[in-house]
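Before I ask anything, here is the structure I am working with.
Missing here: one protein chain of the complex. Every other protein chain is in place.
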Amino acid sequence: MSARSQEKSLLREVWDALSFSEIRTAMRVVLKHMFVKPVTFQYPREKRTIPDAHRGALGLLRYDDGAERCVGCDLCEAACPSRCIKVVSAENPDRPLSRVATEFYIDITKCVFCGYCVEACPVNALAMTKMYEYSTADKRELIFDKKKLYEVGEQHIEDAKRYLYAHNQEKNDADSRDYRYKFPHQVAALTPPHDS
Amino acid sequence: MALKPVTSPDVEAPAIELTIDGQPVQAKGGVSLYDVISQTGKIIPAMCYHYTFDPFGSCGMCLVMVEGKKAPVRSCTAKAEAGMVVRCEGDDLFAARKKAVEKHLTIHPLDCPVCDADGHCELQDTAFQHGVTNLVNAKPKGLPEDRRSLVLDFNMNRCILCGECINICKDVQMVDALQFFKKEGTTHVVAKGDKGLTCEFCGDCLAVCPVGAITNKYSKYVYKPWQLKKTTSTCAYCADGCQMHIETSGKGVQRVTSPLSWKNKWGDRAETAKGHGGLCVRGRFGFQYIDSAERLGGPLVRTDEGLVSKSWFEAMDVVAGRLKAIKARYGPDAIAGLITARCTNEELYLFQKLMRAAIGTAHVDSSARYGHLNFTRALQQAAGIGRMMNGYEQITKANVLLLIGTDITETNPIAGLRVKEALRVYGAQVLVAASRMTNIAKLATHPLPIAAGSEGWVIKALVKAVVEEDLVEEAAVAAAPEAFAALKQAVAGLSWELLAARTGLSREAAVEAARLYAEAPRAVILCAEGVTRQADGYANVLNLVDLAWVTGKLAKPGCGVNALPEEANEQGAVDMGVAPELLPGQAPYADEAARARFASAWNVTLPAGPGASLMEMLERCRRGEIKALYLVGENPLATLPESTGVREALEKVELLISQDPFLTETGRLAHVVLPACTFAEKDGTFTNLEGKVNRVRPALDSYAEAHPDWEIFAALGTTLGYPMEYDGPQAVQREIMKLLPGYYNLGEAKPLTANPDAYLRNGYVREVAARYAAGAAIAKADRPFALTVGQVLYHSGKLSTRASGLVQLAPSKGRLQMNAADLARLQVGANDAVRVTSAKATVELRTEPNPDLAPGTCFFPEHYNEPPVKDLAECVTDPTTGVPTFKFVRVAIEKI
Partner (left out) sequence: MTHPFEDQRTTVYKVDPEHPETLALPTLRTEEMMLNMGPQHPSTHGVLKVVLALEGERIVKAIPVMGFLHRGVEKLAEDGTYHQFIPHTDRLDYICAMYNNFAYCRAVEKLLDMKIPPRAEYLRTIVAEVQRIIGHLFWLGTQALDIGAMTVFFYTFRDREILLDFFDELCGARLTTSWYRIGGVERDFTPDLVEKLRRFADYFPPKIDEYVTFLETNRIWLSRTKGVAVISAEDAINFGLSGPTLRGSGVDYDLRKFEPYAAYGECEWSVPVGKNGDTYDRYWVRIEEMRESLKMVKQLLEKIPEGPVMAYVPSVTLPPKDKVFNDLASMIQQFKLFSQGFQAPKGEIYCGTEAAKGELGFYIVSNGEGKPYRLKIRAPSFIHMGAFDYMARGYMIADIVTIFGTYDIVMGECDR
């Protein structure tokens, strides 16, 4: 209640007016700041340190042996609140009986960067990166397709991993090195189609 | 049968009372306790239960506490008894059920991300509901996937051994193609004999599978339920009018599902008398033609360089301009139109309106001409009814079913299920008169093997047996004594020796069959192409009416005479008056008053008629009287035998318009080809064989530049100067409703009562003798084999040959099916070349043994023209109805 209830005497008021006390008080603060390091920085030359948890552009990840993690389960599409993901899946032509996403699109112009898709992914195939500079003159480039998403994932693999660790999606320890999600593939004894 | 008594009109289960969760509940005795509980609205999870078959009790989920018992009991296999006190809620029961799910989950693989059932999985739902969170000692089975079968894959890792697939196959389909099989210490569900499936591929096992153990090869791994848009529509293949869910994604149709599924498992067994909600192989797996790459993308117009792609504007300009010119020069009678009965009611109505009102010609016909008109016209003539007399429920609840000349499980599989249910659940006597050992004949209580093509004679034999063995109902014949006397006299002219020789049916067998039929309180006759698409089809149906009449089964509830139409909307085509002799509502075209009514409604003067029917039309084309032929979805070149001169007729016309989703053989001859939509892109209605009007809903946008047929008709009519502007099919519907009040009544079709009095009094006496005339004997010596060209389960007309899924099941093999004994006699093996010669043509074919065929008969599927077996036939046109028949021919076969 201090500053508020002060009633100034007339003399005080006259003195303040004559001595420009308001300007003095304000300038004192301002001048003090002349000796403080500026908090701003020169953006394109200097860049912020982005925290590990940062939710930037999405990328698709591979296992350490190069196999695609994504199995095309489409849960990210179901989880997405802005409906910006589209997955087209099919049977993997190279590995019968395994499912694969043949097409994968993220319309990054629609994406709200909530990270739900990463949370949803049952194989941690998606991760968010620290990538935020992807402005372009052509809007079509902002619909990230499967190729682009894997590129993002490869370029920012370290960031992506740190993101997963930061958000408790994956553990950064020896046990979970073996995180590779193994589907019980039933390819062991593939019987030929019945001839009729 | 023990736990599911059904209510038939003959047996009523006793009423009992029991207490469920403190509430007194009334129920029928002998019912499964689970059913009683589910009727009170309480839902107890059960993964192996489905109301269409008897409880199996394998999942162990439906546990309830019954007073006096220490442990929880499985309510599905327990019988409801009077005075039972049941508790179905409580923490102990929840825990017990949770334990049961956990048991299933511990051996289930971590397949959710890749499983097709994910999101539509009962195991998922149940596990989630019971809050299962942690599984100890999970041990998936790790079995290889069984991919031996066509269409379906079996993944036994995901199987919970609920047995629903086996039960529905055995109980509902009566195919019994699946079984439990123990190998390597695990129980599997495999096709009988641990081989690939050789069944009807109805896919009901897929529909009821609560997990992803059975998957569809055609849509494997390509969808998740939340990606799909579900549209409920009516199947466009046969006339059963099955409801189906077309599930589409951006890429097109991904799969077709049925109302039958594990999701709606609660119901009263008695409800299945109207249908169990399943689909057949065509409906479920034959959807690929809808977005096939072969579809016509835009209109084609014939120029000097052949058929050239043009814009709609140009194509319509050509069509309208040339139609106008022909009309101006030769008069409206030089224009004729033919439409397929796979169009919706609204389109059929608009088409006949276009031809009659806008163009002013009386020549309009539909593909119902190929057979169904024989039935509707005969029945209209005899009993004043223009459609099947019995619906599904009456078929199911009949005491005796007489099937003549129909391979019902192949042509109308879902109607066939009603016969199967009548057999198994209601204990009906089923008499099947067929020349082949058809699937239904194998199941029938009384299979009557007859000579090929002798269906008409079998009917006569039955009538004779009824009349001579005094199986007639006095009341029925007393109403028209002269007619009965004439009939008696007519059948007396036929000798049993002659009938036995022609039908292969002894007098005793005929009398036995006639007795069964005549003495049953509810007897239903089902016939199909074997009767209606034979020479004398019209007379055959009238003879069937005689049989029903003299036994008093014509006007009796629950009895009747029925013919199964082949195409989806044949009944609608007849009802919409797409025939030269009919107006909408089946009013006779010759009736001045009726014509005047439509003329004033359409604000035109209708042509006097009589118009030409299909064969007459082609004849007039050949004679040069018809100059323009408008074909909608019809492909006469591939349907009619060459000997009818169909090619000549089509080549002769000045303007041939083919409007079709595909470029057909006829389309290649056409001057203008207009791309039309398939049923999956249209709004409208189909009238099924029961006379029920079913809604067709658009599941997809029109393919490329194709347009729904009604839009094309409306645009063409307007261009020709007759305003036909409609906002949509609903506007057409409103017009039909105004003209035919009550046609679109929702739900069941109106019950009909036969009234044969007028028919029996007027003229019956005069014409009956001709129908029972002995006729000339057929010379068999030089052409000893009877060849039937007919439908197979996997196809419907030519349309299904565009569906890759069905083609995979039944490809064009070009093989003539013959009995093994005949093959041995001819000294040919399987897949050997033979030469088949008829009076009209000679075709070289390969052979294939088929044990179901009787010696002396052979069979060829009608769906493929490679090689052109249809050309062997001699086309006989029915004198009354103008129905062309070409499905049956006598041939000689020799080894090459």
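Think of it as A and B in the order they're written, each chain with its own count starting at 1.
By definition in this document, contacts are C-beta pairs under 8 Å (C-beta built on N, C-alpha and C of every residue); 3 or more make two chains touch, one makes a residue touch a chain.
None of these values were measured; they are calculated from a predicted model.
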Chain not shown: contacting residue from A:61, A:75, A:88 or A:160 = A:75
Query = Out of B:54, B:118 or B:410, which is the one that touches the chain we can't see?
reply = B:118
Message = Under the stated touch rule, tell me which residues of chain A contact the chain that is not displayed.
response = 3-4, 21-22, 25-26, 29-30, 39, 50-51, 53-55, 75, 78-79, 81-82, 112-116, 119-120, 122-124, 128, 163, 166-171, 176, 179, 181
Remark   = Touch rule applied to chain B and the missing chain gives residues 102, 105, 108-110, 112-113, 118-119, 123-125, 127-129, 131-135, 138, 224-226
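FYI, only the chains that are shown with their structure count from here on.
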Task = Mind listing the chain B positions that touch chain A in their complex?
result = 109-114, 118-119, 140, 142-150, 155, 157, 195-198, 220-224, 226-227, 250-251
Remark   = In the complex, chain A touches chain B at residues 71-75, 77-78, 86-91, 97-99, 122-123, 181, 183-184, 186-196
